[in-house]
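Missing here: one protein chain of the complex. Every other protein chain is in place.
Order as written gives the chain letters A, B and C; numbering starts at 1 within each chain.
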Amino acid sequence: MSNKMPPAHPFDDDKLREECGVFGVIGVTDAANFVALGLHALQHRGQEAGGIVTHSPETGFNQARRMGLVRDNFTSEKMMAMLPGSIGIGHVRYSTAGNKNQQTAIRDVQPFFGEFSMGGAAVAHNGNITNANSLRRELIERGSIFQSSSDTECIIHLMARSMGRNIPDRMEEALRKVEGAFSIVAMTRTKLIGCRDALGVRPLVLGKIGNGWALASESCALDIIGAEFVREIAPGEMVVITEKGVESHYPFRPNRARFCIFEHVYFSRPDSIVGGRSVYETRENIGRELAKEAPVEADIVCPVPDSGTPAAIGYSLQSGIPYAMGIIRNQYMGRTFIEPTEQIRNMGVRLKLNVNRALIKDKRVILVDDSVVRGTTSRKIKEMILDAGAKEVHFRIASPPTAWPCFYGVDTPQREKLLAATMTEDEMRSHLGVDSLKFISLDGLYRAVGEANGRDPNAPSYCDACFSGEYPVAPSDMIEQGFQAKTAAE
Amino acid sequence: MSNKMPPAHPFDDDKLREECGVFGVIGVTDAANFVALGLHALQHRGQEAGGIVTHSPETGFNQARRMGLVRDNFTSEKMMAMLPGSIGIGHVRYSTAGNKNQQTAIRDVQPFFGEFSMGGAAVAHNGNITNANSLRRELIERGSIFQSSSDTECIIHLMARSMGRNIPDRMEEALRKVEGAFSIVAMTRTKLIGCRDALGVRPLVLGKIGNGWALASESCALDIIGAEFVREIAPGEMVVITEKGVESHYPFRPNRARFCIFEHVYFSRPDSIVGGRSVYETRENIGRELAKEAPVEADIVCPVPDSGTPAAIGYSLQSGIPYAMGIIRNQYMGRTFIEPTEQIRNMGVRLKLNVNRALIKDKRVILVDDSVVRGTTSRKIKEMILDAGAKEVHFRIASPPTAWPCFYGVDTPQREKLLAATMTEDEMRSHLGVDSLKFISLDGLYRAVGEANGRDPNAPSYCDACFSGEYPVAPSDMIEQGFQAKTAAE
Amino acid sequence: MSNKMPPAHPFDDDKLREECGVFGVIGVTDAANFVALGLHALQHRGQEAGGIVTHSPETGFNQARRMGLVRDNFTSEKMMAMLPGSIGIGHVRYSTAGNKNQQTAIRDVQPFFGEFSMGGAAVAHNGNITNANSLRRELIERGSIFQSSSDTECIIHLMARSMGRNIPDRMEEALRKVEGAFSIVAMTRTKLIGCRDALGVRPLVLGKIGNGWALASESCALDIIGAEFVREIAPGEMVVITEKGVESHYPFRPNRARFCIFEHVYFSRPDSIVGGRSVYETRENIGRELAKEAPVEADIVCPVPDSGTPAAIGYSLQSGIPYAMGIIRNQYMGRTFIEPTEQIRNMGVRLKLNVNRALIKDKRVILVDDSVVRGTTSRKIKEMILDAGAKEVHFRIASPPTAWPCFYGVDTPQREKLLAATMTEDEMRSHLGVDSLKFISLDGLYRAVGEANGRDPNAPSYCDACFSGEYPVAPSDMIEQGFQAKTAAE
Partner (left out) sequence: MSNKMPPAHPFDDDKLREECGVFGVIGVTDAANFVALGLHALQHRGQEAGGIVTHSPETGFNQARRMGLVRDNFTSEKMMAMLPGSIGIGHVRYSTAGNKNQQTAIRDVQPFFGEFSMGGAAVAHNGNITNANSLRRELIERGSIFQSSSDTECIIHLMARSMGRNIPDRMEEALRKVEGAFSIVAMTRTKLIGCRDALGVRPLVLGKIGNGWALASESCALDIIGAEFVREIAPGEMVVITEKGVESHYPFRPNRARFCIFEHVYFSRPDSIVGGRSVYETRENIGRELAKEAPVEADIVCPVPDSGTPAAIGYSLQSGIPYAMGIIRNQYMGRTFIEPTEQIRNMGVRLKLNVNRALIKDKRVILVDDSVVRGTTSRKIKEMILDAGAKEVHFRIASPPTAWPCFYGVDTPQREKLLAATMTEDEMRSHLGVDSLKFISLDGLYRAVGEANGRDPNAPSYCDACFSGEYPVAPSDMIEQGFQAKTAAE
């Protein structure tokens, strides 16, 4: 257990935040090493905490959960000695709810593990169970005792109470009671299990390594361990992997897939293949579409590092305007300014980014960023650029206006904090104080992911609720708590 | 005092390493805040340890030295409360010699501080005193007791023994006894002092902030605190700054300047202005020169992140071959894998870099890197690229072959470990197993820094000893220890 | 929050070890302060770990569990801020089973806490549930998920599954299913609950503090908070305390009390009143009885510190032989030699005790100790005493031979490791190499606790299983695991 306080991170509140990454492996020597590497590759999906569960015949289930980064907690000999076995799963997590103290937070770190009559199972998930509150109430009434405030734990309790004759059966039974958008990696003493919700909102991929197998949120986690990318787990599919091979189950009613389009915009790493496409290529395409939809005369195209980089390259290639590094990122930023002084806290984005003053001076600058959430960072960057002597500043945003919160495992501000929920594009331009501001259109975004005709409003092939307000899975718990869904008029 | 072990960093041994960054400020409220921010901006110059000294009339001199990053040690309210005062200096350091235990290491962390009859002074330096060994022997014989194994401490002892009538006089007297290449930031109770050696090998810049002043290794550290860049400290100049202003002294015999050209190639941040030039612009120029000197047909130009990026952009702009991110860097790498397992240690560069497989497949790829030192990383990158299905791999290196060690505050391997010291360019190409390998010429490098006629062999305007073997300051201690300088034949 | 490994304690394996102390308080401001003080006073009952649960209307249930001593973990402002409320319970524990790693150990630290439909409860206990294994199996089969390997957790699960209409009812229902010897302190949001098993084997006392109430394993924990001793909780009684007062329930069938006689011999603090008697007075009586039963000519009577002290005083008073401190205890011993070197580990008892050589030389010495378990310490002490020049060494032991393990919450070696299980008194004398060795008789011990006629073999009024092998509660789980109870022949 770390003696660090949970890190302050006053600097990152202007992004949507993927909340989790999951990884699992079976059939390898010292599985925990592989899980640690896989989680390290998925660290961008959650930096607050991580956990690993393994199983070996000698020690049974082994669990370690820590606040902080994978590289700081899960790579030492000492830790590995605590996590023996040839099967393991892991989880990285970005904490959402404002947990008051670390004690509570550790209880909520996945994977969750429970012993029940068939020997127990561990479960980690990425996403959100939208009926977790009512499931929890029901389980507690029947005598289940919860260790955590996490909705993942519901799955373990449903499994413990199931009459299924083996653990995969019990998991199927549990999953049928669960609503939401999630990818799950689970394990028993001898089986690795993966599952995506019926719509396949969150990603999950399968890889082969030697005689073993791996499951990961993104393919970049297969690359780091040297596993071969096999395929995506299909929406609604549950795979049960033993050393004999991969067996598919389909616990849910068939449904049209609705992969999260924001995984392409921002969440996934550019070197990953998710939803069947190269993320980097998609982002470069977005930049090209943006250059077509929203051209402007300028001297240089600069990314807001690092997430705006591929789209800025695309914009430059399409427009012929030279690409340049107008903003430099501090490599040692991290997220761990521990209880910073007021003065340091006020530095905000300057701790992370600096303008390349010699380059920017007297230039007309196109800045390409992935998204605008609250707009606070965009304003500060604009000020830094103007302060360095830029003649003009044009913002080009590689996603449509983010006007609706996500309830599928993403940390979004309340609706009223989203700039696009309260302002038109022109009001935003004026609020940010830039010479021009253009977002890619929703159709343009669909073209960038390969749909030549743009979005089909009657049967959109992605979940784009954060842009459109159309939620493919009803956010039951949220509605119960008063969330107002989009009305016909909007 | 941290309870961490010094971090393992088995992954970074294939770069020359700047060993230090220095920063100082006077005339501001809570100087330690500014020093911490400045050091954070200079963190790329040293990640092993850092220290800050401040002075306030109430508490006298205050000192804190820690292993690890600035952001982890020097940003908390608690730390600031230990470092009150309106004047302060700081230092970040990359440890060179293999110190066996942390106890020793902490003793060697700068700034050094000593009380002597005029009230004491603290000193931090970037560079190397080339006659430190003989100075040390002499001082010990006369009864001085050393706290550390650092050569900086000689300066403090020379000052303590000086008969000078004030501290700047004592420092001048001390500096006259010292040989080497160094930039110094020092402080007394009321004065901030900066000094560069006679040749100006290492950088030092002056900034203005409100009514106060700042000194920094690079201008990016002025940007972060909002200070205005005023000028470089001149080679051989010693400035004494009080609240009244800046006073110049010239302790050394006048000499032709020989700024370190590797600061432009790799050490300095691209958003800095050092040696009177934009680092980013120089690097982009190097890429353009390289495209002229060593063109090749290919599909994409990719940087080895992050240091190869500006040169790759220049190469792309000059050659017209599209720029693309063929290698993606893990943002959460850090350098702090603590006592990693064998398996993780063996991952080496894969922990830090991943190939963008979807992009690379079936492409002819130009890879632009800043330098080749041992060549170990280059080999691994080549393997990763080929493994991802590239058709051809062409390395273009933004510096000439590194064939000689640096003795001026840079961590370089012994000569025999330098690939270019033992192989021709063609042997290196074959050793790395790439389709082509080209280094920029020394003349090309001089053109990129603005010398249209290339290098003047009779009076070169930079220190380029690591490429040329011509050392502008005799490395006395090293020669005493057996280093073989270049012979006429070489 | 400690970052220490569980301490090594190679020096204490020659005592029976009480495993737990419990404490609870209601109706006071900042209950956690009182709980911490109470646990500090009970620290001799368990030094491995401690935990506190409190409840406040604003924060709900708050829990903190830590490895290590109360004074190191639970006395800071910061900890108190995490544990608000006017009701709280706590637990100190000596870990018995060889838990391999700290991760597991923390899961097993009490109090346990579970949320269920009536708002949840926390439970801590001292003793042992002798049918825990079978209860656990049954609960798991019905879908309960255990967080820990502790038998206390059974009680929480039984409560969660109970149909009782309030929490005290649920606890009564749970307790009726439980067999064993235990004292329990529990709490709901508004009630403090205390309970002793039907035989009252383990102690539990009630105190009054201002308008509030306290429950504690021993009266010394009432003294430290300034509470007034009210009475013992009766064997088989369950008290439910609210701010209105104390209400008694009797969940168990009435039974004759069998308080643990070893609490008087060693476990309890001498300044406590337990089982209705002063522990100090009992121990002094034991010394007097011993002097009558086993007189010997000698120069001085010395205690083996600190537990032998009162009996040595009694022996001296009865015999007229002067009392003296022949062995001095190192006050800074603690139990936390962390990963000691071989050489230090081998020092064993010398780290803790030193002979007062000047006093001992040429004397005939009576050494009074509380008990002999394995005999390893006794041998080392004898050697130290002889080495210091004693003429004769006579051991007098303030308890009968310990020949049977305890299954009621006491850490005892396996039967074959108990010296008295394999040797006669004379064999032991010879094994220890002393001039004489005498244990108090079982009748003598009963006389010392006030039973003038000694022990009634047909209806003994204490649990003395460790001496007699007569277990008042069948140790079911142990028998299942192969423990061989006393045969008629023994």
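Following the convention adopted for this analysis, a residue touches a chain if its C-beta (ideal position, glycine included) is under 8 Å from a C-beta of that chain, and two chains touch if they have at least 3 such contacts.
What you see is a predicted model, and the numbers here were worked out from it, not measured in a lab.
*Asks:* Which of the visible chains would the unseen chain be in contact with across the whole complex?
*Replies:* B, C
*Asks:* Out of C:Glu77, C:Asp362 or C:Glu416, which is the one that touches the chain we can't see?
*Replies:* Checking each option in C:Glu77, C:Asp362 or C:Glu416, the one touching the absent chain turns out to be C:Glu77.
*Asks:* Would you mind spotting which of C:Lys15, C:Arg189, C:Arg357 or C:His431 touches the chain that isn't drawn?
*Replies:* Of all options in C:Lys15, C:Arg189, C:Arg357 or C:His431, contact with the hidden chain holds for C:Arg357.
*Asks:* Just to verify: which one of C:Asp169, C:Glu281 or C:Glu470 makes contact with the chain not shown?
*Replies:* Of all options in C:Asp169, C:Glu281 or C:Glu470, contact with the hidden chain holds for C:Glu281.
*Asks:* Have a look at B:Gly114, B:Pro322 or B:Pro413 and name the one touching the chain we're not showing.
*Replies:* Selected residue, touching the omitted chain: B:Gly114.
*Asks:* Write the list of subunit B residues that the hidden chain touches.
*Replies:* So the residues of subunit B touching the unseen chain are 1, 3, 59, 63-64, 82, 100-103, 114-117, 140-147, 156-157, 160-161.
*Asks:* What subunit C residues would touch the chain not displayed?
*Replies:* Counting over the whole complex, subunit C touches the hidden chain at residues 3, 30, 33, 36-37, 40-41, 43-44, 47, 69-72, 75-78, 80, 220, 223-224, 269-271, 273, 278, 280-281, 284, 306, 309-310, 313, 316-317, 322-325, 328, 330-334, 336-341, 343-344, 347, 350-351, 354-359.
Note that only the chains that are shown with their structure count from here on.
*Asks:* Measuring from CA centroids, which chain ends up nearest the centre of the complete protein set?
*Replies:* Checking distances from each chain centre to the full centroid gives A.
*Asks:* Let me spell it out: compute each chain's centre from its C-alpha atoms, then which one is farthest from subunit B's centre?
*Replies:* C
*Asks:* So what's the Cα centroid distance for subunit A and subunit C, whole Å?
*Replies:* 51
*Asks:* Indicate the whole-number Å distance between the mean C-alpha point of subunit A and the mean C-alpha point of subunit B.
*Replies:* Spacing between the chain centres: roughly 36 Å.
*Asks:* Based only on mean CA positions, could you tell me how far subunit B sits from subunit C in angstrom?
*Replies:* 62
*Asks:* For subunit A, give me the residues that contact two or more of the other chains.
*Replies:* Correct list: empty.
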